[in-house]
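Remarks on the structure that follows.
One protein chain is absent from this view; the other protein chains keep their places.
Our next item is chain A:
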Amino acid sequence: MNATPARQLRPDAGADTHTISLNINGKQHELAVEPWTTLLDLLREHLDMTGTKKGCDHGQCGACTVLVNGTRINSCLSLAVMQDGAEVTTIEGLANGDDLHPMQAAFVEQDAFQCGYCTPGQICSAIGMIAEGKAQTRDEIREQMSGNLCRCGAYNNILAAIEQAIPACKGGLRE
């Protein structure tokens, strides 16, 4: 994979910046970041990857959920500089061209969203949950997905979508 040259994210960025390398959705990035930039703001504001959403910015809603080294986390409560060297997967990295990830396809089939704002976080969280392997029953899925709120209340369909996608998602992220 070709590394892009270190990108200066702010014209006024100076002595405070730290150079980090991140693999985002399979692409290697060398980035000069200010330490107070969260991973979420790096994705959305600096890399124009707006698929990951900012709901609360305080760990309370799950809209910002991404996978870091395969593990689901809230990107609003992590500093980009702390993730130096990590592999980050966002909603933009799940499909293979027009070929949707099974979890994405299941969300479409089950009508698992209304406004869609929570959806990227729900999908990344569900994929992370399946990789963790701790949820077998519907109640366990509900509990394990409680970190993702949906203001539209699409919970029943979200649950149905996740259940549908589990067999195809076992083993974590699709190659």
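Methods note: a contact is a pair of C-beta atoms (placed from the backbone, for glycine too) under 8 Å apart; a residue touches a chain by one contact, two chains touch by 3 or more; residues count from 1.
Following the convention adopted for this analysis, contacts and distances are computed from a predicted model.
Protein name for the hidden chain, per its UniProt entry and selected from "FAD-binding molybdopterin dehydrogenase", "Cytochrome c oxidase subunit CcoQ", "Sulfite reduction-associated complex DsrMKJOP protein DsrK" or "cysteine desulfurase": "FAD-binding molybdopterin dehydrogenase". Only one of the listed residues, A:38, A:90 or A:104, touches the absent chain: A:38.
Contact with the chain not shown here comes from a single listed residue; of A:79, A:94 or A:150, that residue is A:79. By the touch rule set out above, chain A reaches the unshown chain at residues 16, 18, 35-36, 38, 57-59, 62, 65, 71-74, 77-79, 81-82, 84, 125, 128-129, 132, 134, 142-148.
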